[in-house]
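Only one protein chain is missing from this complex, and each of the others stays in its spot.
Coming up: subunit A.
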Amino acid sequence: MADLWNDVLWPLIIIIAQILLIVLPLLLAVAYLTYAERKVIGAMQLRKGPNVVGPFGLLQPIADGAKLFLKETIIPTGADRPVFILAPMLTFILALIGWAVIPFDEGWVLSDINVGVLYLLAISGLGVYGIIMAGWASNSKYAFLGGLRSAAQMVSYEISMGLIIISVLLTAGTLNLSEIVQAQANGVWYALPHFPMFVLFVVSILAETNRAPFDLPEAEAELVGGYNVEYSAMTFALFFLGEYANMILMSAIAVVLFLGGWLPPLDMAPFTWVPGIIWFALKVCAILFVFLWARATFPRYRYDQLMRLGWKVFLPLSLAWVVLTAGVLVAFDALPQ
């Protein structure tokens, strides 16, 4: 019995507690990201944004959540019920499990695996299923078109994202996310030497998370609402939460790969007093602000322009950068051992 407790139950309790410690702040962050989005876009468009519920409208996300919770879940008659229900759950779960390998601070990581980067690529590659399943199961042409578009879009941008990540991996010499951050502690943040790739990566994650200006799957002007047009109440809320959790996850990946994770900007006194997780959160917020800024600034891409950008601009550029990085590292004998 003692064995069972020591070997199985106690580690299980610890792991569940750790998971809750990640997921609960994450959900809070998702709620307040929607609030921040409305405030930031409001400020950019000279409006006030939500300001009625609670002080400065701070309780607005909670009111929105309660509203979605109380609505009726409608399943269309022609829909494929199991797939229709499974799709939002899948989207939400995938947006959460990616966090298992993200290092928040030195040693603060749920699962410190050797293939962390590949795991994240795999998870973000699976994200397309939620959307494509929702599009098909809704049995509606707008939803279906949205699902097909997003499948093509996410598969295309994943390829250039993979190549961008390869140049970072070449410089760091490891697939472990904590070690990638450590490698930046000894040198500079990879956003500096790989600056063009950093820009490409940020644009790619906009496309990967289906955010403006690449939000074609839900282009409301042509597709009504895209893949989630038939969803209501909590099923819709799960898509919504999944999309925002994915935004935060992708920003966290960008921070770990390019902005030195939990490291302070300069390794000296006033900066090192601040704990690493604060730096991490600040950097994630900076990238998230770019998400919101882009949404308030740019018009939506046309579908063929989106494909052209992905395949004819990003793919050759990132491939050339991989060759260049490898060449420079070999020529200067700087390959990580």
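Definition applied: contacts are C-beta pairs under 8 Å (C-beta built on N, C-alpha and C of every residue); 3 or more make two chains touch, one makes a residue touch a chain; residues count from 1.
Going forward, contacts and distances are computed from a predicted model.
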item: Undepicted complex member, UniProt protein name, chosen from "succinate dehydrogenase", "ABC transporter permease", "Phosphonate transport system ATP-binding protein" or "NADH-quinone oxidoreductase subunit J"; value: "NADH-quinone oxidoreductase subunit J"
item: Selected residue (touches chain absent from view) among A:Pro76, A:Gly125 or A:Pro213; value: A:Gly125
item: Candidate in contact with the missing chain, chosen from A:Val83, A:Ile277 or A:Leu315; value: A:Val83
item: Which of A:Val52, A:Ala66 or A:Val115 contacts the chain that the document leaves out; value: A:Val115
item: Option from A:Ala36, A:Leu110 or A:Ala151 whose C-beta touches the chain left out; value: A:Ala151
item: Touch list for subunit A against the chain that is not drawn; value: 8, 80, 83, 113-115, 118-119, 121-122, 125-126, 128-129, 132-133, 136, 144, 148, 151-152, 155, 158, 175, 304, 308
